[in-house]
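Note that this complex is displayed minus one protein chain, with the remaining chains in position.
What follows is chain A.
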(Lines give C-alpha, C1' and ligand atoms only; values in the text may rest on other atoms or scores of the structure.)
Protein backbone atom coordinates (compact mmCIF):
# COMPACT_ATOMS: atom_id res chain seq x y z
CA UNK A 1 0.00 0.00 0.00
CA UNK A 2 1.21 3.51 -0.71
CA UNK A 3 2.43 5.60 2.18
CA UNK A 4 -0.37 8.09 1.64
CA UNK A 5 -3.07 5.43 1.70
CA UNK A 6 -1.46 3.88 4.74
CA UNK A 7 -1.51 7.18 6.58
CA UNK A 8 -5.18 7.54 5.68
CA UNK A 9 -5.97 4.08 7.04
CA UNK A 10 -4.15 4.92 10.25
CA UNK A 11 -6.23 8.05 10.64
CA UNK A 12 -9.37 6.08 10.01
CA UNK A 13 -8.44 3.63 12.76
CA UNK A 14 -8.11 6.44 15.27
CA UNK A 15 -11.86 6.98 15.23
CA UNK A 16 -14.77 4.66 15.97
CA UNK A 17 -18.32 5.24 14.77
CA UNK A 18 -20.94 4.34 17.35
CA UNK A 19 -24.37 5.36 16.13
CA UNK A 20 -26.13 7.58 13.69
CA UNK A 21 -27.30 10.86 15.22
CA UNK A 22 -28.46 12.91 12.30
CA UNK A 23 -28.72 13.39 8.61
CA UNK A 24 -28.06 16.59 6.68
CA UNK A 25 -28.59 17.43 3.05
CA UNK A 26 -25.41 15.79 1.89
CA UNK A 27 -24.10 13.88 4.87
CA UNK A 28 -24.87 11.38 7.58
CA UNK A 29 -23.64 12.26 11.05
CA UNK A 30 -22.54 9.68 13.59
CA UNK A 31 -21.64 9.87 17.20
CA UNK A 32 -18.26 8.28 17.69
CA UNK A 33 -15.15 8.39 19.79
CA UNK A 34 -11.40 8.55 19.62
CA UNK A 35 -10.25 4.95 19.99
CA UNK A 36 -7.33 5.71 22.28
CA UNK A 37 -8.96 8.19 24.66
CA UNK A 38 -12.68 7.55 24.39
CA UNK A 39 -13.22 11.23 23.64
CA UNK A 40 -16.68 11.73 22.16
CA UNK A 41 -16.73 13.07 18.59
CA UNK A 42 -19.13 13.56 15.71
CA UNK A 43 -18.21 11.94 12.39
CA UNK A 44 -19.80 13.54 9.38
CA UNK A 45 -19.75 11.13 6.49
CA UNK A 46 -20.18 12.59 3.05
CA UNK A 47 -20.94 10.16 0.26
CA UNK A 48 -18.83 11.33 -2.64
CA UNK A 49 -19.74 8.55 -5.04
CA UNK A 50 -23.07 10.19 -5.77
CA UNK A 51 -21.55 13.39 -7.16
CA UNK A 52 -20.62 13.29 -10.81
CA UNK A 53 -18.15 16.10 -10.32
CA UNK A 54 -16.23 14.34 -7.56
CA UNK A 55 -15.81 15.93 -4.13
CA UNK A 56 -18.67 18.36 -3.89
CA UNK A 57 -18.35 22.03 -3.15
CA UNK A 58 -20.01 21.98 0.26
CA UNK A 59 -17.62 19.34 1.50
CA UNK A 60 -14.65 21.13 0.02
CA UNK A 61 -15.62 24.45 1.59
CA UNK A 62 -16.27 22.91 4.95
CA UNK A 63 -12.90 21.15 4.97
CA UNK A 64 -11.00 24.09 3.54
CA UNK A 65 -12.19 26.60 6.12
CA UNK A 66 -12.42 24.41 9.18
CA UNK A 67 -8.86 23.20 8.59
CA UNK A 68 -7.67 26.78 9.00
CA UNK A 69 -10.06 28.27 11.54
CA UNK A 70 -9.33 27.36 15.15
CA UNK A 71 -11.35 29.36 17.65
CA UNK A 72 -13.30 28.72 20.83
CA UNK A 73 -16.52 29.72 19.05
CA UNK A 74 -16.00 27.86 15.79
CA UNK A 75 -16.61 24.12 15.62
CA UNK A 76 -13.34 22.23 15.68
CA UNK A 77 -12.43 19.88 12.85
CA UNK A 78 -10.28 17.22 14.46
CA UNK A 79 -9.44 15.05 11.50
CA UNK A 80 -10.35 14.17 7.93
CA UNK A 81 -10.07 10.81 6.27
CA UNK A 82 -11.59 8.98 3.35
CA UNK A 83 -13.07 5.52 3.26
CA UNK A 84 -14.05 3.90 -0.02
CA UNK A 85 -16.10 6.59 -1.70
CA UNK A 86 -16.82 8.55 1.45
CA UNK A 87 -15.22 11.57 2.96
CA UNK A 88 -15.30 11.65 6.75
CA UNK A 89 -14.98 14.78 8.85
CA UNK A 90 -14.25 14.22 12.51
CA UNK A 91 -15.76 17.12 14.47
CA UNK A 92 -15.94 17.91 18.13
CA UNK A 93 -19.19 16.52 19.46
CA UNK A 94 -21.80 19.13 20.29
CA UNK A 95 -24.98 18.36 22.18
CA UNK A 96 -27.56 20.64 20.65
CA UNK A 97 -28.12 23.74 18.57
CA UNK A 98 -29.64 27.13 19.20
CA UNK A 99 -32.75 26.26 17.20
CA UNK A 100 -33.59 23.43 19.58
CA UNK A 101 -33.02 25.74 22.51
CA UNK A 102 -35.20 28.48 21.06
CA UNK A 103 -37.98 25.98 20.36
CA UNK A 104 -37.80 24.28 23.74
CA UNK A 105 -40.80 25.90 25.39
CA UNK A 106 -39.71 24.57 28.75
CA UNK A 107 -36.71 26.87 28.74
CA UNK A 108 -36.81 30.45 29.91
CA UNK A 109 -34.26 32.94 28.61
CA UNK A 110 -32.99 35.78 30.73
CA UNK A 111 -31.60 38.89 29.02
CA UNK A 112 -28.18 37.85 30.33
CA UNK A 113 -28.49 34.49 28.56
CA UNK A 114 -29.25 36.12 25.24
CA UNK A 115 -26.31 38.45 25.76
CA UNK A 116 -24.06 35.49 26.34
CA UNK A 117 -25.15 33.69 23.14
CA UNK A 118 -24.78 36.91 21.17
CA UNK A 119 -21.30 37.54 22.55
CA UNK A 120 -20.16 34.05 21.59
CA UNK A 121 -21.71 34.35 18.13
CA UNK A 122 -20.02 37.69 17.48
CA UNK A 123 -16.69 36.41 18.79
CA UNK A 124 -16.75 33.42 16.47
CA UNK A 125 -17.93 35.54 13.56
CA UNK A 126 -15.35 38.27 14.18
CA UNK A 127 -12.70 35.58 13.94
CA UNK A 128 -14.11 34.28 10.64
CA UNK A 129 -14.30 37.78 9.18
CA UNK A 130 -10.82 38.61 10.43
CA UNK A 131 -9.69 35.60 8.40
CA UNK A 132 -11.63 36.88 5.40
CA UNK A 133 -14.15 34.07 5.58
CA UNK A 134 -17.86 34.73 5.02
CA UNK A 135 -20.12 32.11 6.55
CA UNK A 136 -23.18 32.83 4.41
CA UNK A 137 -25.54 30.46 6.21
CA UNK A 138 -25.94 31.72 9.75
CA UNK A 139 -29.15 30.59 11.44
CA UNK A 140 -29.97 29.16 14.85
CA UNK A 141 -29.65 25.61 13.54
CA UNK A 142 -26.03 26.23 12.56
CA UNK A 143 -25.02 27.59 15.95
CA UNK A 144 -24.21 24.46 17.91
CA UNK A 145 -23.95 24.25 21.66
CA UNK A 146 -21.33 22.21 23.52
CA UNK A 147 -22.11 20.34 26.73
CA UNK A 148 -20.47 23.15 28.72
CA UNK A 149 -22.78 25.68 27.08
CA UNK A 150 -20.21 27.19 24.72
CA UNK A 151 -21.65 28.19 21.36
CA UNK A 152 -19.82 27.20 18.18
CA UNK A 153 -20.46 28.35 14.63
CA UNK A 154 -20.84 25.28 12.42
CA UNK A 155 -21.78 24.23 8.90
CA UNK A 156 -19.28 26.00 6.65
CA UNK A 157 -20.70 24.35 3.53
CA UNK A 158 -21.56 27.71 1.99
CA UNK A 159 -18.58 29.70 3.25
CA UNK A 160 -16.15 31.50 0.97
CA UNK A 161 -13.33 33.95 1.28
CA UNK A 162 -13.52 37.53 0.23
CA UNK A 163 -9.95 38.71 0.16
CA UNK A 164 -10.75 40.39 -3.15
CA UNK A 165 -13.24 43.14 -2.50
CA UNK A 166 -15.31 43.80 -5.57
CA UNK A 167 -15.27 40.17 -6.61
CA UNK A 168 -18.53 38.92 -8.04
CA UNK A 169 -20.27 36.31 -5.87
CA UNK A 170 -23.49 34.37 -6.02
CA UNK A 171 -26.52 35.85 -4.28
CA UNK A 172 -28.11 32.42 -3.81
CA UNK A 173 -26.87 31.99 -0.27
CA UNK A 174 -28.23 32.16 3.27
CA UNK A 175 -31.50 30.53 4.31
CA UNK A 176 -34.30 32.91 3.34
CA UNK A 177 -35.44 34.14 6.75
CA UNK A 178 -31.89 35.22 7.61
CA UNK A 179 -31.03 36.62 4.17
CA UNK A 180 -30.27 40.35 3.97
CA UNK A 181 -32.13 42.65 1.55
CA UNK A 182 -29.06 43.26 -0.64
CA UNK A 183 -28.98 39.56 -1.51
CA UNK A 184 -32.72 39.48 -2.10
CA UNK A 185 -32.17 42.34 -4.57
CA UNK A 186 -29.53 40.24 -6.32
CA UNK A 187 -26.40 42.12 -5.24
CA UNK A 188 -23.28 40.26 -6.38
CA UNK A 189 -20.71 42.40 -4.59
CA UNK A 190 -21.53 41.91 -0.96
CA UNK A 191 -19.43 41.69 2.15
CA UNK A 192 -19.25 40.40 5.68
CA UNK A 193 -22.30 42.58 6.35
CA UNK A 194 -24.49 39.74 5.02
CA UNK A 195 -23.56 37.62 8.03
CA UNK A 196 -24.29 40.50 10.39
CA UNK A 197 -27.85 40.75 9.09
CA UNK A 198 -28.32 37.05 9.84
CA UNK A 199 -27.00 37.57 13.36
CA UNK A 200 -29.48 40.42 13.79
CA UNK A 201 -32.32 38.06 12.84
CA UNK A 202 -31.04 35.48 15.31
CA UNK A 203 -30.76 38.14 18.03
CA UNK A 204 -34.41 39.09 17.47
CA UNK A 205 -35.44 35.44 17.40
CA UNK A 206 -33.82 34.84 20.78
CA UNK A 207 -35.99 37.57 22.25
CA UNK A 208 -39.20 36.67 20.42
CA UNK A 209 -38.76 32.89 20.56
CA UNK A 210 -40.09 32.68 17.01
CA UNK A 211 -38.38 33.54 13.70
CA UNK A 212 -38.36 37.32 13.31
CA UNK A 213 -38.73 37.66 9.53
CA UNK A 214 -40.36 34.46 8.24
CA UNK A 215 -41.04 35.24 4.59
CA UNK A 216 -42.89 32.64 2.57
CA UNK A 217 -41.04 33.24 -0.69
CA UNK A 218 -38.15 35.43 -1.79
CA UNK A 219 -40.58 38.16 -2.79
CA UNK A 220 -42.55 37.82 0.41
CA UNK A 221 -39.27 37.95 2.33
CA UNK A 222 -38.66 41.52 1.18
CA UNK A 223 -42.19 42.46 2.10
CA UNK A 224 -41.79 40.85 5.51
CA UNK A 225 -38.58 42.79 6.09
CA UNK A 226 -40.07 46.10 4.98
CA UNK A 227 -43.17 45.55 7.06
CA UNK A 228 -41.00 45.04 10.13
CA UNK A 229 -38.41 47.73 9.47
CA UNK A 230 -40.06 50.13 7.05
CA UNK A 231 -39.40 50.42 3.31
CA UNK A 232 -35.89 51.84 2.82
CA UNK A 233 -35.60 55.31 1.34
CA UNK A 234 -32.97 56.34 -1.19
CA UNK A 235 -31.34 58.37 1.55
CA UNK A 236 -31.22 55.44 3.95
CA UNK A 237 -29.80 53.08 1.36
CA UNK A 238 -28.37 54.94 -1.61
CA UNK A 239 -28.45 53.07 -4.89
CA UNK A 240 -30.53 50.10 -3.79
CA UNK A 241 -33.07 50.67 -6.55
CA UNK A 242 -30.26 50.08 -9.06
CA UNK A 243 -29.50 46.55 -7.79
CA UNK A 244 -29.98 43.77 -10.40
CA UNK A 245 -33.16 42.25 -9.04
CA UNK A 246 -34.67 45.38 -7.54
CA UNK A 247 -38.46 45.44 -7.55
CA UNK A 248 -40.66 47.85 -5.62
CA UNK A 249 -42.63 45.83 -3.10
CA UNK A 250 -44.72 48.57 -1.57
CA UNK A 251 -44.33 51.39 0.88
CA UNK A 252 -44.39 50.43 4.54
CA UNK A 253 -43.92 52.88 7.40
CA UNK A 254 -41.11 52.33 9.87
CA UNK A 255 -42.64 50.98 13.08
CA UNK A 256 -40.87 51.58 16.37
CA UNK A 257 -38.86 48.49 17.31
CA UNK A 258 -39.86 49.03 20.89
CA UNK A 259 -43.45 48.08 19.98
CA UNK A 260 -42.39 44.54 19.23
CA UNK A 261 -39.50 44.13 21.67
CA UNK A 262 -41.34 45.58 24.61
CA UNK A 263 -39.04 44.49 27.37
CA UNK A 264 -35.70 45.08 25.65
CA UNK A 265 -33.26 47.62 27.04
CA UNK A 266 -32.19 50.63 24.99
CA UNK A 267 -28.72 49.12 24.46
CA UNK A 268 -30.27 45.92 23.21
CA UNK A 269 -32.44 47.70 20.67
CA UNK A 270 -29.55 49.90 19.61
CA UNK A 271 -27.32 46.93 18.79
CA UNK A 272 -30.16 45.03 17.15
CA UNK A 273 -31.06 47.93 14.89
CA UNK A 274 -27.38 48.39 13.93
CA UNK A 275 -27.29 44.77 12.76
CA UNK A 276 -30.36 45.42 10.64
CA UNK A 277 -29.29 48.65 8.92
CA UNK A 278 -30.29 48.54 5.25
CA UNK A 279 -27.15 50.09 3.79
CA UNK A 280 -24.63 47.21 4.12
CA UNK A 281 -21.69 49.58 4.53
CA UNK A 282 -23.30 51.25 7.51
CA UNK A 283 -24.24 47.99 9.20
CA UNK A 284 -22.21 47.30 12.31
CA UNK A 285 -19.20 44.96 11.94
CA UNK A 286 -18.54 42.00 14.20
CA UNK A 287 -15.56 43.79 15.67
CA UNK A 288 -17.54 46.93 16.44
CA UNK A 289 -20.37 44.88 17.87
CA UNK A 290 -18.03 43.33 20.41
CA UNK A 291 -17.30 46.75 21.88
CA UNK A 292 -20.93 47.87 21.80
CA UNK A 293 -22.19 49.20 25.17
CA UNK A 294 -24.75 46.36 25.21
CA UNK A 295 -22.02 43.91 26.15
CA UNK A 296 -20.68 46.06 28.97
CA UNK A 297 -23.97 47.06 30.54
CA UNK A 298 -25.75 45.11 33.24
CA UNK A 299 -26.79 42.36 33.30
CA UNK A 300 -23.48 40.75 32.39
CA UNK A 301 -23.56 37.79 30.02
CA UNK A 302 -24.40 34.48 31.66
CA UNK A 303 -21.46 32.14 32.09
CA UNK A 304 -21.78 29.45 29.35
CA UNK A 305 -22.18 26.52 31.73
CA UNK A 306 -25.09 28.32 33.42
CA UNK A 307 -27.03 28.89 30.19
CA UNK A 308 -30.40 27.22 29.59
CA UNK A 309 -29.80 23.80 28.14
CA UNK A 310 -31.90 21.39 26.14
CA UNK A 311 -32.32 18.16 27.94
CA UNK A 312 -33.09 16.45 24.66
CA UNK A 313 -29.76 16.38 22.90
CA UNK A 314 -28.90 15.26 19.38
CA UNK A 315 -27.67 11.93 20.64
CA UNK A 316 -30.63 11.35 22.91
CA UNK A 317 -33.23 12.16 20.32
CA UNK A 318 -34.79 9.08 18.78
CA UNK A 319 -34.57 8.81 15.04
CA UNK A 320 -37.83 7.91 13.37
CA UNK A 321 -37.11 4.23 13.23
CA UNK A 322 -38.16 1.57 10.75
CA UNK A 323 -39.92 -0.78 13.13
CA UNK A 324 -40.95 -3.04 10.30
CA UNK A 325 -43.73 -0.73 9.19
CA UNK A 326 -41.83 0.48 6.18
CA UNK A 327 -43.25 -0.61 2.85
CA UNK A 328 -41.34 -3.40 1.24
CA UNK A 329 -40.69 -1.43 -1.91
CA UNK A 330 -39.78 1.74 -0.07
CA UNK A 331 -36.05 1.38 -0.26
CA UNK A 332 -33.35 3.64 -1.63
CA UNK A 333 -31.52 6.64 -0.35
CA UNK A 334 -34.30 9.12 -1.09
CA UNK A 335 -36.71 7.46 1.27
CA UNK A 336 -34.04 6.88 3.81
CA UNK A 337 -33.04 10.49 3.89
CA UNK A 338 -36.59 11.59 4.46
CA UNK A 339 -37.66 9.00 6.94
CA UNK A 340 -34.55 9.47 8.99
CA UNK A 341 -35.07 13.15 9.63
CA UNK A 342 -35.24 13.32 13.36
CA UNK A 343 -38.46 14.46 14.90
CA UNK A 344 -39.73 14.68 18.41
CA UNK A 345 -43.34 14.23 19.30
CA UNK A 346 -44.75 17.03 21.47
CA UNK A 347 -45.04 14.55 24.33
CA UNK A 348 -41.37 13.82 24.25
CA UNK A 349 -40.54 17.49 24.30
CA UNK A 350 -42.74 17.80 27.33
CA UNK A 351 -41.11 14.84 29.07
CA UNK A 352 -37.65 16.08 28.55
CA UNK A 353 -38.16 19.62 29.68
CA UNK A 354 -35.66 20.90 32.10
CA UNK A 355 -37.07 21.10 35.57
CA UNK A 356 -34.22 23.23 36.81
CA UNK A 357 -34.92 26.08 34.46
CA UNK A 358 -38.52 26.25 35.52
CA UNK A 359 -37.35 27.64 38.81
CA UNK A 360 -36.21 30.72 36.97
CA UNK A 361 -39.74 31.60 36.02
CA UNK A 362 -40.04 33.94 38.95
CA UNK A 363 -37.18 36.12 37.69
CA UNK A 364 -38.31 36.03 34.12
CA UNK A 365 -39.07 39.17 32.18
CA UNK A 366 -41.42 38.11 29.40
CA UNK A 367 -40.27 38.85 25.89
CA UNK A 368 -36.95 40.32 26.95
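Heads up, the rule we're going with is that a residue touches a chain if its C-beta (ideal position, glycine included) is under 8 Å from a C-beta of that chain, and two chains touch if they have at least 3 such contacts; residues count from 1.
Simple rule for what comes next: contacts and distances are computed from a predicted model.
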Name the absent chain by its UniProt protein name; which of "Adenylyltransferase and sulfurtransferase MOCS3 homolog", "Cyclin-like protein", "Dynactin subunit 5" or "serine C-palmitoyltransferase" is it?
"Cyclin-like protein"
Of the candidates A:21, A:63, A:138 or A:151, the residue in contact with the absent chain is A:63
May I ask which residue of A:35, A:55, A:208 or A:266 touches the chain that does not appear here?
A:55
List the chain A residues touching the unshown chain?
2-5, 7-8, 17, 20, 28, 45, 48, 52-55, 57, 60-61, 63-65, 67-68, 70, 80-84, 86, 130-131, 160-161, 163, 322, 324, 326, 328-332, 335-336, 339-340
